[in-house]
Every structure is written in C-alpha cells, then in structure tokens.
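A protein chain is absent from this complex, but the other protein chains hold their places.
Let's turn to chain A:
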Amino acid sequence: MSPTTTYSPSLPVVLTLAERELVRFFRQRNRVIGGLVQPVLFWLLFSEGLRSNDLGYTHFFPGTLVMILLFTAIFATISIIEDRNEGFLQGVLVAPVTRWAMVLGKVLGGAAIALIQALLFLALGWATVAEIQPTPLSALAAVGGMTLLAIALTGLGLLIAWRMNSTQGFHAIMSIFLLPMWLLSGAFFRHGAEGWLGLAVMINPLTYGVAALRHRLTPLDAAGLPAEPLCWAVTGAFAAVMLVACWWVAGRE
C-alpha cells in the first residue's frame, strides 16, 4: 500500500472545508455585525470627524475596505483555537487529508467570507460617494487586490491562531499587532510620514495593499503612494508567503 495513494482527493476536501466556513458564517448574524457593520460605522465617524482636516469619505474608503477584510479574517480564524482542541477540526486532523488541502480550505473559506462583505461595502461606496467611480476594469482590478488581501490576512490569522491555546492570546495579538498594522498601512494617516512612523509604514506589507486599492478606486487621492506595480507585487507576495507559512506551520505536526 503506497502512502501517497491513500490520501483522499484534495479538491473535494478544499471545497467542503470552504463551504463549511461559508455556511457557518451565514448562520451567525453577529459575525456580519462585527465584520461589516463596525467598519462602516468607523468609516462614517472618521470621515465626519476628520472632514475639517481635508480627510473625508474618499480618503478613508480603501482603508475601511481593508479593515473589513482584516476583521473578517480575524473572526474566521479565531475559531480555529477552539475548533482544533475541542471541535470540528479534530476530525479533520485525523482524516486522511493532506495538510495543504486543510489549510487551503480554511483560508479560501475565510477569504471568501471577507470578500463578500468587502464587495457589499464597495457597492455602498460606489452608490454613495461621488469620487468613488472606478472604471469597470479598475473595479475588477480592485476586486483582485481585495482577493489577494483576503487570502493574505486570513492566512496571517491562521498562522497566529494555530499555535495558540486560548482566544485571549489571540485578542492580545490583535490589539498589539493586527490593529497597529492596519493603522500603519496608510489606511488612516496620509503617506509620506517621516522618521520611524514612515519606516513602519514602508515595511508594512499591508501598506501596498491599501495603496493598490487607492490607485484603482480613489486615484485622485493617490499622491505620494508607492508605484502601482510595486503595490501589486508586494500584495501578491504577501498572499503567497502567508499561504506557504500556513502550510509549513500546520503541516509540521
């Protein structure tokens, strides 16, 4: 009996795990509130509050999109901690499935949820803000960028959650790492900051995702951003590196 032939076919495994994520999500209304309603609320508050500083709905729009992707990724992956110690994932871990199929199923499922919510917000922006009127091609490119970011952020969440034993630990990482990462991505502040802040913004891979969306969705607000090809390259690499890292971490046991 060859060890490789006894693994179950991977594609149905990936699809079934992703499907489970989606079905769970739509059965839990509070997750829609956490992942979508809260960022929209922030968008309204930031935009109204900082209108006098010349930062309005247009400026905060790409950052809010990324916040939706980030929050949804966190919600989708924080459940891994309980799931693998006393839930559904226990069964996946003892099934004859390859670890990369498990990782891909989980990440694609989480990313799909994030993407659905971000698309709703994109439609909202398109419908309500005069400056957000991308061409169909730009809109399509933005959706591609959002997909890459959703994969990267869900992967990052899985990476953090995999080794943790408590959800409290995840909350701590969220406060001291994930939220600052969002704040330092150009989502909030204007680009071109000096000193250590500028350096932090520059080495933050999320900066390039936010910038890519800005290039495509709000090009009038794109002054001082990194060049677009660089934005796409970094964002693509971010997603790829996260996937490989997840596979490595989850596959080592």
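To be clear about the criterion, contacts are C-beta pairs under 8 Å (C-beta built on N, C-alpha and C of every residue); 3 or more make two chains touch, one makes a residue touch a chain; residues count from 1.
Note that contacts and distances are computed from a predicted model.
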Can you match the unshown chain of the complex to its UniProt protein name from these: "Transketolase", "Sigma-E factor regulatory protein RseB", "Putative phosphoesterase" or "Daunorubicin/doxorubicin resistance ATP-binding protein DrrA"?
"Daunorubicin/doxorubicin resistance ATP-binding protein DrrA"
Missing-chain contact among A:Gly91, A:Pro136 or A:Pro229 belongs to A:Gly91
What chain A residues would touch the chain not displayed?
1, 3-4, 6-9, 12-13, 15-17, 19-20, 23-24, 27-28, 85-97, 253
